[in-house]
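A single protein chain has been omitted from the complex, and every remaining protein chain is retained in its original position.
Letters are used for the chains, namely A, B, C, D and E, taken in the order the chains are written, and counting of residues starts over at 1 for each.
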Amino acid sequence: MIFSGSSHGDLAAAIAKKMGVPLSKTQISRFACGETYARPIETVRGRDVFIIQTTTHDVNENLMELFIMLDALKRSFASKIHVVMPYYAYSRQDRVSVPREPISAKLVADLLSTAGADHVITMNLHSGQEQGFFDYPVDNLSSYGLFVDYLKKKKLKDMVIVSPDAGGAKEAKKVADEVGAGIAFIHKHRVAFNVSKAMEVIGNVKGKTCVIYDDIIDTGGSVCNAREALIKAGANKEMYLIATHPVFSDPAVQRLKDAKFKEVVVTDSVPLPKEKQFPGLKVISIAPMMAKIIENVHSDRSVSQIIK
Amino acid sequence: MIFSGSSHGDLAAAIAKKMGVPLSKTQISRFACGETYARPIETVRGRDVFIIQTTTHDVNENLMELFIMLDALKRSFASKIHVVMPYYAYSRQDRVSVPREPISAKLVADLLSTAGADHVITMNLHSGQEQGFFDYPVDNLSSYGLFVDYLKKKKLKDMVIVSPDAGGAKEAKKVADEVGAGIAFIHKHRVAFNVSKAMEVIGNVKGKTCVIYDDIIDTGGSVCNAREALIKAGANKEMYLIATHPVFSDPAVQRLKDAKFKEVVVTDSVPLPKEKQFPGLKVISIAPMMAKIIENVHSDRSVSQIIK
Amino acid sequence: MIFSGSSHGDLAAAIAKKMGVPLSKTQISRFACGETYARPIETVRGRDVFIIQTTTHDVNENLMELFIMLDALKRSFASKIHVVMPYYAYSRQDRVSVPREPISAKLVADLLSTAGADHVITMNLHSGQEQGFFDYPVDNLSSYGLFVDYLKKKKLKDMVIVSPDAGGAKEAKKVADEVGAGIAFIHKHRVAFNVSKAMEVIGNVKGKTCVIYDDIIDTGGSVCNAREALIKAGANKEMYLIATHPVFSDPAVQRLKDAKFKEVVVTDSVPLPKEKQFPGLKVISIAPMMAKIIENVHSDRSVSQIIK
Amino acid sequence: MIFSGSSHGDLAAAIAKKMGVPLSKTQISRFACGETYARPIETVRGRDVFIIQTTTHDVNENLMELFIMLDALKRSFASKIHVVMPYYAYSRQDRVSVPREPISAKLVADLLSTAGADHVITMNLHSGQEQGFFDYPVDNLSSYGLFVDYLKKKKLKDMVIVSPDAGGAKEAKKVADEVGAGIAFIHKHRVAFNVSKAMEVIGNVKGKTCVIYDDIIDTGGSVCNAREALIKAGANKEMYLIATHPVFSDPAVQRLKDAKFKEVVVTDSVPLPKEKQFPGLKVISIAPMMAKIIENVHSDRSVSQIIK
Amino acid sequence: MIFSGSSHGDLAAAIAKKMGVPLSKTQISRFACGETYARPIETVRGRDVFIIQTTTHDVNENLMELFIMLDALKRSFASKIHVVMPYYAYSRQDRVSVPREPISAKLVADLLSTAGADHVITMNLHSGQEQGFFDYPVDNLSSYGLFVDYLKKKKLKDMVIVSPDAGGAKEAKKVADEVGAGIAFIHKHRVAFNVSKAMEVIGNVKGKTCVIYDDIIDTGGSVCNAREALIKAGANKEMYLIATHPVFSDPAVQRLKDAKFKEVVVTDSVPLPKEKQFPGLKVISIAPMMAKIIENVHSDRSVSQIIK
Partner (left out) sequence: MIFSGSSHGDLAAAIAKKMGVPLSKTQISRFACGETYARPIETVRGRDVFIIQTTTHDVNENLMELFIMLDALKRSFASKIHVVMPYYAYSRQDRVSVPREPISAKLVADLLSTAGADHVITMNLHSGQEQGFFDYPVDNLSSYGLFVDYLKKKKLKDMVIVSPDAGGAKEAKKVADEVGAGIAFIHKHRVAFNVSKAMEVIGNVKGKTCVIYDDIIDTGGSVCNAREALIKAGANKEMYLIATHPVFSDPAVQRLKDAKFKEVVVTDSVPLPKEKQFPGLKVISIAPMMAKIIENVHSDRSVSQIIK
């Protein structure tokens, strides 16, 4: 059985359609007092249940709704409860950088378990180590294959994969090796939260076609500054931007429009309402991959062959 | 050390002032992407920590912020963490009335514990049994004493304590006995969520001064319908309304203004911004009681003598 | 597989018979030193096991025997262990009324889980909130349907459903609505434990046929005093008494005999040996309902359609 | 603070007296329906609490009362809860001898922890390995020192310490070495539960003064048969019997009277009402040792120096 | 699926062969830095997995490798993970003999569970009570049947089963009864760790053929001293030695060679490389028994009929 939370109905519908099964019915509402109410309408006793809920700008609402739904499923005797959360909440708060910080990514893993989750399927966690935050099984899928396929079809000449910061250089390199491209990365200083300032380009980009490669586009500052730095360093103005999770917090959309990337390629792990779409935006759907994963999980077949 | 979440800063300030201690500093912010960030700024290692966070119309935000704050405190070696939540979130979702419902009040108790709470101090839980939802100590205070004192000072003649539904008759009776009043209650049918329709008055209210007594005023429908039913049953038009938690969801304020109660007496367990205030509204502060409780908990003195 | 503890062999036999399966064999004995010994005689490895044990006047013996049996089943690799406890032990100790009281109903839920229970099936918990005491699935069945059917067949005229205290008014109302009757309830003061004194009747019972409706008959004081109060208030002397759990502690049987109810209608959730039976006592068996529930649980079919 | 359950008030009083502190007040009662009620009457918030409850013939009642008391103490914020159970319940059910047996001694350790115990102080567990049943600290005291002192004072000639079965030979040897005696043990076949039949004597007892040494005297069969076997093997008729826990189940008292041991030496770990006392019975009180242990535990001093 | 750790590949291979299934593939290696790496190469999602790992002289390496393998299996969604550990690590550290000792046998049971074990199959635990150390199911098999069969075939005359210490007398007696032999045991004082000194023989061995019966042969001191004591007591020089676990720590092999037992009969629960073999050593394989147990566990059939 596949249930959908209210965070990303389109994706849930696409996955269900791909699998040829209907979404199971739920009653989800919010009272005037702000409290959330959620229950499955169909019997789940003894069933293998998947619930699809990603993270949006209402991340706290998304999570609490999910916890409540999990509690209802658990109390109704679902056999196994799999949470499908393509964009994992609080993924970036994964360590204590400043004394007394929370590790919210770990906290969310624990809260999910307390509420009733037996398994989480997610995608491109901000750091691979977050798998170790889960005391129960987790599948961390990757958009890597989708993007490599996309780039291979493009057949760009003199391509360089660029990581917008030093930390991402490793991931960028993996893609570069696969598609036969060069690699570079950007030095930067963060002045304050949500503000970023790109600086020095490490690696040779002169006359090259750059593909900036990141996991999340939040406010878009890093990648747009990276773009400018690359141009200053002699890169072609025709530039690409690839990222798994299009969070697109204000003012990301305006910035990306202004930056005039040749293409901005993302997945639909996060909902993109019309007002967040713009020319040059390409959305590759994760629904086929997710559908396959769910089928394999449900029938105890290997997942690793799909996620590479 | 006393910390305040962002839900009800006025109450936290009032409690801290009453105790003669400053509120400890925290950094609480919300990123553009919707995620919450919270950390204590001062060392909490080995300290007995109280964190004050009530429930408002942003209940899910309030809870997630609290969970994150608890995680930060726990990881920073606080010795004992006491959550002070005067209006307990999801208090009314305390049983499975319809098949496959969640028991969200129990869920919240479990999530608090997972996040790091060692103890919860709350007030007038919707049902006394909810104390059993906590696998760790909980203090369920009562506004009973505050309201009884208030009513005794009023010296109303021919007073009848009225419960707006059958379930509350027991609590109403306890107050009636203490202040020497009669008792009555109202039959009602709920047509739909958030809508209520009062009906028959059980008990004698003819020519009496009625004090409607409830734990929560949400949209105000029940109590306003109760008022009409009482008037039809011959009660004095000059009527009182007492309730612990002034949730005041739309359209409660308009309804209460229209109903023209002589007085609407509530506590400040929930913040009441100016636009929710109106003539006849009396707010009794719980800050002195809370301050005393925190002092006694901190010094391992009995709490039961205060909460009666 | 269905096992029976020693508390209510007749009910277990009736359920097994209804299902057409034999009771599985156990060795249960008590040593001269007072210790209980219990083990399943047949292999339970990988099996879905139900164990039927209700609460009697030897409640503590019943519980310890059950815990020991659960330990034996768990260590013998039973796959899922379902406890069927029609009358749930310590159901009335569900909140802290006086400072420092235990919440024994919660404690029993926790001890059952520690001993090995994966699921509890019970009936008419004293309060619905007790479902939240279970950190694992619980099915709280109701005798409501059995009694409504019974009353509908009776076709009593001018019927009023009477709750013996204010707290039960809600439940009484639900029955009254279904069978088309009026409603009333009784004010009362408890002087001491196990002693009760009825007082004022709230609601109109003059010339009516009263059906006192309660969940548990313990020493019978409340309901017998209720009966007198109703007669004083003008009710017909021919009166009915309905209750789910016939605990019948001393001197309940004598009191009920003296009270001369037209009928005392109960279920067999608690064993009723001959010396506790008397003219006018009607016992409706829960065995058919329990048999159906067990079948549906075992085959992962919905339970909610049966329990209404 | 020291509380006493209802199982062995005399011992609790003796311990408290020895320590010079009063027993803390509790309300313990049993309802007509068989349910137990228990609560501390004094504040325990933040206190180090000891509760004394041993095992008697009402072992299941003793345990449930203790669990309920623990729940009340835990919910009332006791800081640390120490259970003092001189004779540990179900100590002999410590392994799976026959397939699908429970390990009740382990179960009791787990139930105590679930109910709220942080630490158990007990004495002469039936097997030393049971210490490993506790996932939390346990102190397993020994009567060894008390009995060795007693025997040394006796200055018996040609003394042989006799274990009534092969399993106890190790313990008997330890005593024999200390008091400078020989050692022997008895072969036996158990025909059925609670029935025993002694057989062959291993070791030289001819003309010796035998001291049968056991941990528990239950129905007394083993030790009385041992006595006969020893006499047949040429031992002096004037014989001694030493055992820690005088459970004295029927017909132990009659058997021991008939056997005419010179002395039957036991501790007061189990209550011995008048009807269980007889000529030749010597009771060595454990109260002084227990008092010292409690004092040392409370003040974080070493316990091992006392228990040897 | 059956996996093998690196501790005893021969046994794993023998078991798998007996069952007619191939061993599943794993990658196990040790880095230059000393860290162990282990992962299953085949998909285990939803599978019932058995992992065979016994204890050798590299017990700590064996355990850590097993924990890491369990972690990998758990994270890879194995359905149930059964650990087959014929010789259970730290079996002899099962109680606190000296103050502040660990109970390592209990610790290992807990660490296995934390790492991911759902069930342990082992053999001849040093004490039966250790079954209670497991909070999850454990099957404690016995070599008893293998040795009894062996002795019956031998048809030795005037046979006496001898326990090398008092504690083992019980087990020795069980064998003696079955094969129709006499029984004796040895008094001994341990002077220091790993050193032992046998002393007095209890029981009649004059002119008898002795079979020393022990669970573990570690350094061989006890049994060799026992041999000498028996000869002094008049036993035949042609003597047998039977033990389940041939740990054979230095200088066991030399001692056994020197002692010239007629036969030293052991199982292959522990690997015996060539340099530990010698004339007179008979190894009875446990592979057939283990194969049958695994088959029955996997198909939820009774195990107790096999292990007697």
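Descriptive notes on the structure:
Criterion: a contact is a pair of C-beta atoms (placed from the backbone, for glycine too) under 8 Å apart; a residue touches a chain by one contact, two chains touch by 3 or more.
Because the structure is a prediction, the values reported are computed rather than measured.
By the touch rule given at the top, the unshown chain touches A, B, D, E in the complete complex. Note that of A:Gln131, A:Ser249 or A:Ser285, the residue touching the chain absent from this view is A:Gln131. One of E:Val44, E:Val138, E:Cys210 or E:Ala287 touches the chain omitted from the figure, and that residue is E:Val44.
For chain B, the list of residues touching the undisplayed chain reads 43, 45-47, 74-77, 79.
One chain of the complex is left out; on chain E, the residues touching it are 29, 31-41, 43-44, 56-61, 63-65, 67-69, 71-72, 75-76, 89-90, 92-93, 96, 98-104, 106-107, 110-111, 113-115, 193-194, 218-219, 247, 249-250.
As for the chain not pictured, it touches chain A at residues 94-97, 99-100, 103, 105-106, 110, 127-133, 135, 140, 165-167, 169-170, 173, 183-185, 187, 202-203, 302, 304.
What we mean here is this: only the chains that are shown with their structure count from here on.
Looking at the partners of chain A and chain C together, the chains they share are B, E.
The pair with more inter-chain C-beta contacts, choosing from D-E and A-E, is D-E. Separating the CA-averaged centres of chain B and chain E is a span of 63 Å. With centres taken as mean Cα positions, chain E sits 51 Å from chain C.
Among the residues of chain B, those touching two or more other chains are numbered 96, 99-100, 103, 106, 110, 131, 302, 304. Interchain contacts give a graph that is no line, ring or star and is not complete, per the touch definition above.
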